[in-house]
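Only one protein chain is missing from this complex, and each of the others stays in its spot.
The first chain written gets the first letter, and so on, giving A, B, C, D, E and F; residue counts start at 1 in each chain.
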Amino acid sequence: MKNPLKILQDAQSSEILLRLKDGTEYRGRLKEIDAYMNMILEDATEILDGSPAAKYSEIFIRGNNLLFIKPDASEIL
Amino acid sequence: MKNPLKILQDAQSSEILLRLKDGTEYRGRLKEIDAYMNMILEDATEILDGSPAAKYSEIFIRGNNLLFIKPDASEIL
Amino acid sequence: MKNPLKILQDAQSSEILLRLKDGTEYRGRLKEIDAYMNMILEDATEILDGSPAAKYSEIFIRGNNLLFIKPDASEIL
Amino acid sequence: MKNPLKILQDAQSSEILLRLKDGTEYRGRLKEIDAYMNMILEDATEILDGSPAAKYSEIFIRGNNLLFIKPDASEIL
Amino acid sequence: MKNPLKILQDAQSSEILLRLKDGTEYRGRLKEIDAYMNMILEDATEILDGSPAAKYSEIFIRGNNLLFIKPDASEIL
Amino acid sequence: MKNPLKILQDAQSSEILLRLKDGTEYRGRLKEIDAYMNMILEDATEILDGSPAAKYSEIFIRGNNLLFIKPDASEIL
Partner (left out) sequence: MKNPLKILQDAQSSEILLRLKDGTEYRGRLKEIDAYMNMILEDATEILDGSPAAKYSEIFIRGNNLLFIKPDASEIL
């Protein structure tokens, strides 16, 4: 059995997109992430219903609300 | 008692379909999965109400939101 | 104190009906089940509001969403 | 501190009524129950909004959805 | 740090009122309670929206749905 | 790393205001609190939508439903 979390550690300092359980999305540079998927994003944009809603130079996001992470947000189709 | 998770490990590198608790579905190639059912999908399509909604070259999905996994998505009737 | 889970182990390879917390039901042959009630069903039918909604030759269902299991689905009245 | 679970063990093979968190009720003969309140009911009737909705000769109910159990269902006023 | 649960043990055999997370209330004589706040009530009345909805000579209530307990229900203002 | 719970222990026997996850608020004298934030309030008032809804001479509140506690309720602006 492999370790899917490693892809998240490797994504540190690259731009990611994440979605929380309530549907809110954040796009930003992943500064740090731990085993509980707690994260710090830099230069983050909050996205509601597909539109930018707020900007944060730095934000701590609690991992237990996470739905998914797209490691390289620059590739979104 | 057997180990149902083994079918998921065996499904690595084949195409799967999964549904999350909120009804969102993802279809893609299972790259990695761990004991918490955290997964990495490649060439994934997000499906909302039966229609493709987004595409991701690579996506990390948190296992605790999982409802079901269909190991071989090419067989869907 | 007895072990109700044993009935589920004994139900392996027989047809079962299960309902998830969101009301979705699955009927199929129980291939494997573990102590967390994670299951693999074969030749499964998804049932929404009493009507067949999809068919899966094989499906992995996460145990923590389970509401009930009817071990011998051929007896439903 | 006493052990309220003992009343449930003593109720084995008598008729009980139980309600789940979603409001569904089941009435039947308690065949087995474990420390997680997982149960097997025999000759069970599912009750929705006070009316019988389905019958099951045998059903496994996951304990973590339980709201309450009335040990002797024959006494309901 | 004190032990608030002790008040509940002391309330055994007196009349209590409790409210569950879904708003349902039960008033009855507390027969037993354990460290998980699982309880047995005797001569219990179920109260919905402030009105009696059902009566149970004995009922087991799962502690994890509990919102609050009023130890001496005879004092309600 | 400090210990935010200590402020709650220090608040024992002073008047507090607390809000539960469902929005209900209670104002009363904190008699006891444990590490799980289970509490006993004395002379408590239940507040719904900003208005007093009920009074309890003594009430046990389960900690896992807690949203916040204002330690000194006499200072509310």
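Just so it is clear, a contact is a pair of C-beta atoms (placed from the backbone, for glycine too) under 8 Å apart; a residue touches a chain by one contact, two chains touch by 3 or more.
Note that this is a predicted model, so its numbers are computed, not measured.
Chemist: By the contact criterion defined above, which parts of subunit A meet the unshown chain? Give residue numbers in ascending order.
Modeler: Residues 9, 12, 20, 22, 31-35, 38-40, 54-62, 65 of subunit A touch the chain absent from view.
Chemist: With the missing chain put back, which residues of subunit F would touch it? List them for me.
Modeler: 1-5, 7-8, 21, 37, 66-72, 75-77
Criterion: only the chains that are shown with their structure count from here on.
Chemist: When every step has to jump to a touching chain, what is the lowest number of steps that links subunit B to subunit D?
Modeler: 2
Chemist: Work out which chains are contact partners of both subunit B and subunit F.
Modeler: Shared contacts of subunit B and subunit F: no chain.
Chemist: Touching both subunit A and subunit D, which chains are there?
Modeler: none
Chemist: What angle, rounded to the nearest 5°, describes the rotation that places the Cα atoms of subunit A on subunit E?
Modeler: Between subunit A and subunit E, the superposition angle is 155 degrees.
Chemist: Among all residues of subunit A, which ones touch two or more of the remaining chains?
Modeler: none
Chemist: Linking chains that touch, what shape results: line, ring, star, complete or other?
Modeler: line
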